[in-house]
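Heads up, one of the protein chains got dropped from this complex, but the rest are sitting where they should.
Entry: chain A
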Amino acid sequence: MPQVKKLLLFGVLFLLVAFMAACGGDGGSGTDDSEAESNGEYESASEDGEQVTIVYATGVDTTGKVEAQIEEFEELNPNIKVDYREMPSDTGQQHDQYVTMFSSQSSEIDVFNGDSIWPAEFAQANYALELDRFIEADGIDLEEHFDGPIQAGNFNGRQWALPLFIDASFLYYRTDVTEEPPTTWDELIEQAGELQGEGDTEFGYLLQASQYEGLVTNFVEIIASYGGEVINEDNEVVVNSPETIKGLEKLAEIVQSDFVPGNILNFQEIETENAWIAGDAVFARNWPYMQSSSNDEERSEVVDNVQIAPLPAGDEGSASALGGWTAMINRYTEHPEESWELVKYLAGEQGQKTGAIVGNHAPTIEALYDDPEVQEAAPLFQNPEFVEGLSAAVPRPVSPIYPEISDIIQIQVSQVLTGDQTAEQAAENMQTQIENAMEE
C-alpha cells in the first residue's frame, strides 16, 4: 500500500512538473523571443533604419489571405516585418478588445482591420490615426474606390480608415438540388420547406440568429426589403413602422420554422459555414467569402454545387446589408510611417488583388473587377449582378454610439425570435430606447 501511494505521488508530481514546464516554457520563451526581437529591431531601426516590426491584427481568417498579403508586403518592403495577431471572429468581441487596448493608450497593435461600422466611434474617441496627411503626401486617389466604403471611413470630413474589401450578403443555393433560387421571402419559405432533405441535406435554410452583431445585419436587410429602416437620412429614429414590423415578423417566421436547425439561435457565420460546407442545407444567407470555402476541396462536401443569387425580395425589392472591412492605424502606434505603408499596401491595388484572389473578398477598387486574374479566381466577380448588388447594399445605422444602438437591436430582435415578445412590442421598444440613447 505505501508503495502504491508513493508511486501515485510520483506520478502526480511528474505530471505537475511536466505541465508546469510546458506552460512555463511556452510563456517564457514566447515573451523572451518577442522582447529580444523587438529590442534588437528598435536598436537597428534607430541606428541605420533597417528593420522595424509592426503588429497587424485581424479577426480569425479561414481563407489564408492575410498571410499571403503579409508575405507579399514583406517582399515589397524588406525593412518592415509584420507580426500577425489573430483576434476573435465575433466582431463585437474584437471591438471590445480593441477599445480596451486603445483606451489605455496601448501601442501593442499598430495596424488593425476595422468593421465598417467602427470609424465614426474610433475617430471620435481618438483611437484611430487620421490619414489625410499621409494620403495627400503619397497622392492616393480615393476616387478609384467605390464611394460607400470610402464614406464609411470618413468622419467629420477627415479620413480615418481605408477600405480593404466590400461585403454584401447573398443567398447561397445548391445547384444539385434546385436550379431556380427563390426570389421573394415567401418563395424562400415555401421552397426551403419543400426541398429540405433532398440531396442529403438536413435543413432548408441557414441564417445568423445568435444574439450578436450579425443579427443586426440580418435584421437590417430584411426590414429594408420591406421598406423599413432604423435611422433615416435626417438622423431621426424611424424604426417603429409597419414596414419594420412586417420584416421582423417574416424573420421570426423563418427562425421559428421547421426548415432551419433547431439551434439556429446559436448560429453565427462560422456555424453557418460549417453546416453549409458539410452539405447540410439547401439555402443559406452569408457573405461572399463562403464561396471560396464551398469550393475548397479539402474541407467542403459541396464543391461545384454552389451558386449565389441576390437575397430574396420583400415588398420593396431585395436588399442586402453593407458590410466590409477597413484598415486603421492605432493612434498610439510607435511606427506611424511603417504602419501607413502597410495600410497603403492593403487598401491599394496589390493588396486588394491578393485579397480577392486568395480570400475571395470583393475589392473596393472598381478597376480590379476587369483584371483577368481576379476574374479567374472567383467567377463571382465577373457577374455584373454581383457588382451591382454591392453598390445597392444598405448600410447599418451610422453613429458614434453605434455599439449602444446595436446592443438595443440585438436584444429586442432576439426576444422576438425566442417568442418572448411580438414584433410590434420590439419595434416600439427599439424606437424609444434608441431615441433615448441618442439624446444623451
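Heads up, the rule we're going with is that contacts are C-beta pairs under 8 Å (C-beta built on N, C-alpha and C of every residue); 3 or more make two chains touch, one makes a residue touch a chain; residues count from 1.
One rule holds for everything that comes next: contacts and distances are computed from a predicted model.
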Point to revise | Protein name as given in UniProt for the chain not displayed, "Cytochrome c oxidase subunit 1", "Trehalose transport system permease protein SugA", "Response regulatory domain-containing protein" or "Hydantoinase/oxoprolinase family protein" | key: "Trehalose transport system permease protein SugA"
Point to revise | Touching residue (missing chain; options A:Q105, A:T175 or A:N232) | key: A:Q105
Revision key, fill the gap. Given A:Y212, A:W276 or A:Y289, the residue that touches the chain left out of view is A:Y212
Study note, to complete from the structure: Of A:A57, A:M87, A:I109 or A:L129, the residue touching the omitted chain is A:L129
Point to revise | Residue among A:G59, A:G114, A:G214 or A:P261 that touches the chain left out of view | key: A:P261
Check your understanding: Of A:K81, A:H95, A:H145 or A:K246, which one is in contact with the hidden chain?
Key -> A:H95
Review point. Where does chain A touch the missing chain, residue by residue?
Key: 5, 8, 92, 95-96, 99-100, 103, 105, 121, 124-127, 129, 133, 156-157, 210-212, 261-266, 275, 331-332, 336-337, 400-401, 403-404, 407, 411, 414-415, 417-418, 420, 440
